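Pasting a structure below so you can have a look.
All protein chains of the complex are present and in place, except for one that has been dropped.
Think of it as A and B in the order they're written, each chain with its own count starting at 1.
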Amino acid sequence: MNFLQRVTKNSKRIMRMKPAAMVPSASVRKLLPAGKWSEGKAMERLARLCNAVLDNLGDQQVLGAAYDGHKALKFAKNPAVWVGPDGGKTWRRFSAPLEYLQLEAMLTASPTGLGDVRDQGLEILDLSELEICDWKGGLVSPQVARIVLLAPSWRPSASGDPEKYFGLVLDFDQRLMDAKTAVAFMDVLANSLLEETYA
Amino acid sequence: MTPLKKIPPSIGADRLAGWTDKRMLYIHGFQHYMWYPNCCVQKNIELTEADILRKEMNREDPDPGSRVTFNHIINKAVANALRHHILFNSKRTWRDTYLVYPHIDIANVVDVEGMATQIVIPDADKLTLRQVAQLSHRLVSTRRVTLRHRMSRLDNIFQTLPLFNKLAWAFPFVNRVLRDYSHKGAIEHLESRPGSFLVTNPGTLGVQDCKAMLFFGFRMGCLRVMAIEQKAQIVDGKLGFKKVLPTGLDYDQRICDAPAAARLLNEIQRNLEDPRRYCAGPVDEPEIGSDEGGA
Partner (left out) sequence: MRTFEISFWDRDDPSLSAMLDERVDMLAGLRVPNFAAGANLKMTAPMDELNRWRKNRKHPLGITASVAAALRWALESDGLFASLFDGRDNLLVPDNPSIGVGVDAGNAARIMVVSGEEYSDPLDLADKIEASKRDIPTITPVPFSPGSKEKASNFAKRKRWAKMVKQELQERFDYLLPPLQKRRFDTWASQRGHIQLHNLGTHGVQEFKGLLRRPWVSMLWVLEKDEIVSPGDSGEFVSSPVLPLILVYAQELIPVDRACTFLSKVVEALTDPKCLEDRR
């Protein structure tokens, strides 16, 4: 896919990029300890993260919401997420927990690599393989939030030994949430990743 | 690193309706003239000296009403640094006009029962560290009472008047009209001292980094304090860790560029890394420009 195709594909998004559509977005970053969830391939890790997000979206419906027209919020009955592995080269929508093999199959299904045209729903972007250690992104209506997984680094754990930590960033609409709410969601997400086992 | 805690999700499906109702006030309150080009510069500040001073002062006076915390030392350090960078102690108004406040009033974001609110420490540069601590303890406990009262009143209104949130878009305009055309509203607006510089501490929530539009263009700067970090370093071939405080300064790009902001941040760092010299005692009155005695 060349650049022209991409721009054409994203033209709707670019046209939407008017001042009125820009969302006052904030980003908070937390550390996510590596563990069982992060073992294996990058795709496997991403699949576990997506499943954990989908599991917890029921309690945090605001994150799965989207702006509908002028400043009105719309809540989806079955919240979906948009997944962008490899730094968002392709985007896929999914709304039910999947195994990583299924996810991999979904992501490589399209021979052109065009993926789906992103629409409403929470975005999950994987930058961990690209060695990106910090991220701040803007949000454009109807987006309300975005989750980004960053590259790992070494830091001391509670016991004092060095341990690997991933960076987890949540971009969110500042009008809709305080930092505290966003952080609470990230804590819930981290806990469910560390405590529960995802396929 | 802080161990992870199980925090219950704050917006469950059952509370969603009430939540979005209240938040509609924010969504409509946000106007597009509030956009401002914000950048931030950030540094890691060492806290060893500040920690020693804090412990020493708390040993002298263990009264919980005057306990000194890192927040108070940071407030004092910022107030002192602003005396030499008064451009950041200003406010942007209409038609590219900037007002530089004659007082250094430090506003603090505090979280009271899940709602972010602000307290203002007036003339923080002229107070001693102990006075700053006492004042902010008093203000937080007062705000806790008044905010609870206000929130319950808002809840009542939402329950009794279901159409109330449909009119949310009108509130910013009503406020402006009241301010412009009512004598009382104008006096209240002039008299209010909303805090000329903002200090916020998302680090208490364990946040490693936070990038946001924190002051919506009405102030020129805001200091963000993140969670204390353990920085790995190799000393004599052995792995060790040193505690640092990541501190970021958000500024309005319209009034200055990154170097000017970095200079203010460097001065804050100097104050914080040698707090005994710069923060502990009272500060002399400025020689010129005293605004007292006007009637």
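In this section, a residue touches a chain if its C-beta (ideal position, glycine included) is under 8 Å from a C-beta of that chain, and two chains touch if they have at least 3 such contacts.
Model, not experiment: these values are computed from the prediction.
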Touch with the omitted chain, as defined above, among B:Phe30, B:Tyr101 or B:Tyr278: B:Tyr101
Option from A:Leu73, A:Leu127 or A:Leu170 whose C-beta touches the chain left out: A:Leu127
On chain A, residues whose C-beta touches the chain left out of the figure: 3, 6-7, 10, 13-14, 17, 19, 22, 84, 86-89, 125, 127, 130-140, 153-154, 162
Touching residues on chain B - with respect to the absent chain: 32-33, 35, 37-44, 85-87, 90, 93, 96-103, 187, 190-191, 209, 211, 232-234, 239, 246, 248, 253-260, 262-263, 265-266, 286, 288-289, 291, 294-295
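The rule is short, and it goes like this: only the chains that are shown with their structure count from here on.
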Chain centre separation (chain A, chain B; CA means) in Å: 29
List of chain B residues in touch with chain A within their complex: 1-13, 16, 19-20, 23, 26-30, 32, 34-35, 111, 114-116, 169, 202, 205-213, 216, 229-230, 232, 239, 241
Residues of chain A touching chain B in the complex: 19-20, 22, 24-31, 33, 56, 58-62, 71, 73, 75, 134, 136, 154-158, 162-163, 165, 167, 169, 174-181, 183-185, 187-188, 190-191, 194
